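Here it is, the structure, as structure tokens.
A selection of the complex's chains, in situ.
Residue numbering begins at 1 within each chain, and the chains themselves are lettered A and B in the order written.
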Amino acid sequence: MLPFLRMGKGILLAYDQGLEHGPSKDFNEKSVDPAYILDIAEKGKFTGIIFQKGVAEKYYDGKLPLVIKVNGKTSLPKGEPVASQICSVKQAKALGAKAVGYTIYLGSAHENLMLCEFGRIQQEAHELGLAAIAWIYPRGEAVANDTAPEIVAYAARAGLEAGADAVKIKYTGDSDSFRWAVRSAGAARVFMSGGPKAPTDEAFLTQVKGAIDAGASGLAVGRNVWQHERPLKMAAALREIIFNGQSVEAALGKFAP
Amino acid sequence: MLPFLRMGKGILLAYDQGLEHGPSKDFNEKSVDPAYILDIAEKGKFTGIIFQKGVAEKYYDGKLPLVIKVNGKTSLPKGEPVASQICSVKQAKALGAKAVGYTIYLGSAHENLMLCEFGRIQQEAHELGLAAIAWIYPRGEAVANDTAPEIVAYAARAGLEAGADAVKIKYTGDSDSFRWAVRSAGAARVFMSGGPKAPTDEAFLTQVKGAIDAGASGLAVGRNVWQHERPLKMAAALREIIFNGQSVEAALGKFAP
């Protein structure tokens, strides 16, 4: 059992965008503060929080299950993407993590480095009693469309075979095609990646509903919550869909005043 | 003696195509499920099953000898092929494996990385009591035709010299030229690689018969069995040829109703 599930489902608050995209792209005066995010995570009843080790060291308060993202990169370098290990599994455990997360840029010219490093990390994680989650993002010159159903299913399957306990993958755009990705992941849990802020609440909730209907175990979401004007309302709406099996319409009701 | 032979012959069910080719290319609703494959392996009396570590961790039930493929890559990256280690020999053993498999892309610009890594893995495997199988696939810009008799024999020989207990190589197209590859492998056992689904059952069984007549110890097959409408019939036909020395015609009789 993954350590961040509740009734078999999970909703993780992701907060490594500062490293991945830069603070000026994603944050404002409030969301730049990890304490603000932790507050949302707790009040919004998230089942886990995702930090890089530096944020965990300085802000994590032990109230929610912690996932440490153990590799990462900035958006600055051009060329084939690669992210290398920044935090050891041992250090993640010492910081209180229940799981480690690692990004594999599938299809990158450096894919083999990341598959290899994840393989080692997965073994260490299991030996130390942590879960291993793979962020699998097909990217690089060889990847034309990273949300094409075949490529998302490929990501899911690669995560299963490489030993991930859960995979974080992008939504394909419709529930039917995402179902194939979930099926391809087999016994590895599927978490939909929240991605950039959606144009409307309905649009985002419809994606989440599609993923859950397709069999996903949950959602790893950042910007669509903490960039929201009313993040706790969004969290409540997401919980309706993920834990209570409600419709998009019912979930939207959580925004009512 | 290899741990997955029966009367000196073997038939291994290979199932790492999800990582190597992507699920959408090779799988359907049934074959995407490792449990379906395990069921075929057991009912089809295979002498072993080949998984990546993630599938082994989550599905392997200990009923058949397990081979863990310890490296792998996707089909996405362009450029010279390379696959690095994903699963340690120690972890493979802990998962119950009796052997490890490793792909060497002979002729790749990264050939030396793989020969070196296989060398280390082979030593560890022997120290821990596991067999080491080399998937030897000549590939890359320097390789014009990967089923030319000379190149297949080169693959077989490289496997022997690098310390493989068994080599998995492609069929050359005829039994006479494949015999030279088997002879080049010397005391290393030769397993024909099943490859993509053949146009007809007869075509595939003729290849297998050719390989066995040439001295191969058996077959590592995936798609020609689990993409088949009647996989257990195909398994029965293959056993006729591999274990009972029967003709293609006799083997085809297994499909009779």
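As a working rule, a residue touches a chain if its C-beta (ideal position, glycine included) is under 8 Å from a C-beta of that chain, and two chains touch if they have at least 3 such contacts.
As the structure is a computational prediction, the values presented were derived from the model and not from experiment.
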Assembly copy number, counted for this structure file with 2 shown: 5
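Here is the rule we use: only the chains that are shown with their structure count from here on.
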Return the distance between the CA-based centres of chain A and chain B, expressed in whole Å. 35
Complex interface listing, chain B residues touching chain A: 16, 18-19, 22-25, 27, 29, 32-34, 52-55, 57-59, 72-74, 76-79, 82-88, 91
For chain A, which residues are in contact with chain B within the complex? 106-109, 111-113, 115-116, 118-120, 123, 138, 140-143, 149-151, 153-154, 156-164, 180, 183-184, 186-188
